[in-house]
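With one protein chain removed, the remaining protein chains of the complex are shown where they sit.
Take a look at subunit A:
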Amino acid sequence: MTVLGTLALVLVGLAVFVCGAALGHGAARRQREHAADGDEVRALARALHSAGLAAAPLRGGLGPDTARRAARRLRPLLAVPALAVTDTTSVLAWDGAAEHHRNQLEARLTGPPRSHTFPLTCDAGGCPVRWGALAPLTAGGRPVGALVVCAATETSAHARAAEAAAARLSLDLDLAGLDRARADAYEAEMRALRAQISPHFIYNSLASIASFVRTDPERARELLQEFADFTRYSFRRDGDFTTLAEELRSIEQYLELARARFGRRLEVTLRIAPEVLPVTLPFLCLQPLVENALKHGLEESVERSVITITAEDEGTEARVAIEDNGVGMDPERLRAILRGTAGAATGIGLSNVDRRLRQVYGDDHGLVIETGVGAGTKITLRLPKFRPGVQAPPPV
């Protein structure tokens, strides 16, 4: 007991000593740093930080909720008794005292807001608000609202602070507009992709179906059915996601139509692990890749084309690969396509799929493309079996 006990005591003592030393060292260093930088620098850092915090909610656009949060964070920074954020017609948020001036302020919001100061009157004794300074909030150069700073006396400092704060908030409103524009562009691109089934494809499909009408009416009927199913899937409007089974079915229809045209020149092998068929993935994610493989394999060469599509189970992910033996591509050019700097003629298929995969699953789930001039192309993508928010609509 004595030896063990002594040993334990020594160990505990050592541990306490180490902890104490570490704590003391840290505190001393903090104090030194504290003394070193001046009060002004720290005040500036704090101000910049609060300004950023206050503006951040407006990144989501100007609304009652975002305005309220911005006002709450901005008022301590400007050190005024009351502060309001408005849109062009009404007060969205009032932070601080003397909210009975709200209607009075709302009455002034006629016409586009412009910078000015104005008195605020009321009967309440000891009301901390006697006048206000209004500074317009702009987005994309157009006024969309105003920031109103209320104080007891009229000072130019307050008016200038309101101007500066409004300018800072306007910056984030601009960014919100950009976000929306980007989402719109994405939506438009998506719509373009859905409508991208090229006129050539439709023309060629119908022509090859027509060639079967006399010789093999049954085949022609089947092909027409495939064509109808394929276009119905591609023009579908509901939902951003689909299942691998549905996507592969559409690819089959596509390839069936292509085979009607190319006959024996096109050989397709599908090697699909049935376990991964229920995996959810962004809508029209594989079809552009197959179209790409077909274009490289057949339309740019006269050889027999072999396209292999594999889907394997990889535990928590599914791995899908699309391989062709076509003309391949220069890696530099491929890089330019993925960056979107290769010009308009390249189509938007590859880069769009890549971008959507990254957006949904994160940057480590983009397309992996192995290619070289004359060496064929292999495109691999990894699809997580589950990701919150990624849900396919029920099959129709």
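Quick note on the criterion: a contact is a pair of C-beta atoms (placed from the backbone, for glycine too) under 8 Å apart; a residue touches a chain by one contact, two chains touch by 3 or more; residues count from 1.
We adopt the following convention: contacts and distances are computed from a predicted model.
Entry comment: the absent subunit's protein name, as recorded by UniProt, is "Cation acetate symporter", drawn from "Transport permease protein", "ABC transporter ATP-binding protein", "Inner membrane protein YebS" or "Cation acetate symporter".
The omitted chain makes contact with just one of the residues A:256, A:291, A:324 or A:354: A:256. Taking the complete complex into account, A:278 is the one of A:112, A:217 or A:278 that touches the chain left out. Considering A:268, A:289, A:334 or A:381, the position touching the chain not shown turns out to be A:268 (whole complex).
Looking at A:78, A:248, A:281 or A:294, the residue that reaches the missing chain in the full complex is A:248.
By the touch criterion stated above, the residues of subunit A touching the omitted chain are 243, 245, 248-249, 252, 255-256, 259, 267-275, 277-278, 280, 313-316, 364, 385-386, 388, 390-392, 394-396.
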